[in-house]
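Heads up, one of the protein chains got dropped from this complex, but the rest are sitting where they should.
What follows is chain A.
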Amino acid sequence: MLKIILPSIMLLPLTWFTNNKTLWTNTTCHSLMISLISLSLLHQDSTNSYNFSTTFFSDPLSTPLVILTTWLLPLMLLASQNHLSKEQENYKKMYISLLTLLQVFLIMTFTATELMLFYILFEATLIPTLIIITRWGNQTERLNAGLYFLFYTLIGSIPLLISLINFNNTFGTLNLVLLSLKQPALSQSWSNHILWLAFMLAFLVKMPLYGVHLWLPKAHVEAPIAGSMVLAAVLLKLGGYGMMRISILLDMVNKTMAYPFIMLSLWGMVMTSSICMRQTDLKSLIAYSSVSHMALVIVAVMIQTPWSFMGATALMIAHGLTSSLLFCLANSNYERTHSRTMMLAQGLQTILPLMGVWWMLGSLANLALPPSINLIGELLIITSSFSWSNLSILMMGMNMIMTAAYTFYMLISSQRGKLTNHTKFLPPTHTRESTIMSLHIIPIILISINPKLILGLP
């Protein structure tokens, strides 16, 4: 594990000591090389987990997430080049250092063996994200967005800390490898119910669950492009990953406590999809679509069947890549017209045809077109939730229709339609932008050929 973490930490001195002219080249290339190193995690010797040391381990659940995290950093750096070009050198380096720090924390979070270490790093990821949103965001609303983001997540996390410490005291260990050998049997008492809630609340807020999702549209919309990418692709998955890890501790209690949250997620899925159709701000639409997809993951993790876990992990990776791609596309629009309103950027297919290809592929991936991994994830989740309860197929079916509806709405209002005068002469697509888009699409296509990688199977 150190072979990934140490080079990532060393990206920090690289940023500060490199030549100003080659800042972006150096950081992007080195982070790309680190992502190639992380691919070595895919080779799993034993059936349980790949234990590097007593502190770090990786298993088929965390490996795809680590690879996603390391793959995303060069993409974030590529996407940020334009809006940072007018800043001072020191601020650019600060930005890159924050992104790198975030990556280091995230890698360590996903591979932590001790749940306490996981918790500390889970909280630590909030700080660089908060700084990125409030300092480099575009509108004045970013201060409000940062506040919402910070406090929603913190209030969910304090009970988690207390319950982890309590668990450590009563049970003796928080080491995931040891816990997988002996699951604690919790009785169905009131205090255990509250314990379950305390454990899960942090992750439910992070996912986000429909009732506590208000921070997400604000944070995603106000963040700069790299912030939006990392928020949508990885930080949301921290919640899903955490829920999957914690649920081995809470076996018995889960059967009763999961019900209200499954209901809330099923309902929230349909609600946020319908909110998407009413959005006028492009980034806001993509943010709400993230909430909708993550609600599927919550349902899957709560049901706790093998198929649903496979669906959840597949959907997390697929959604990470797709959502990040859509945010990059929205950003390419924003950099040209300086406005996020969808009405002011229509008919772009005529003047930017290559970008139209990426829009089409991204939208098709978002609405879970076969044979992409989005479909595999959603299909597994839908079938397992149908077997859990026949009635859930109604909500799931409605959600699939509405996802297709709002995705097409987004595609057609931005690509088709009549060009207005101020969009007739937009600067053409940069190679850098096409690179980012293709580097998002190629993993989706490649993993669709071999989806075993992301299904979380041993």
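In this text, a residue touches a chain if its C-beta (ideal position, glycine included) is under 8 Å from a C-beta of that chain, and two chains touch if they have at least 3 such contacts; residues count from 1.
Basically, contacts and distances are computed from a predicted model.
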item	value
UniProt protein name of the chain not shown, from "Piwi-like protein 1", "FAD-dependent oxidoreductase domain-containing protein 1", "Proteasome subunit beta" or "Gap junction protein"	"FAD-dependent oxidoreductase domain-containing protein 1"
Touch criterion as defined above, residue of A:Thr140, A:Asn169, A:Ser187 or A:Asn450 at the omitted chain	A:Thr140
Residue among A:Asn144, A:Asn166 or A:Ser339 touching the omitted chain	A:Ser339
Residues belonging to chain A that touch the chain removed from view	138-140, 278, 280, 337-339, 341-344, 347, 418-422, 424-425, 427
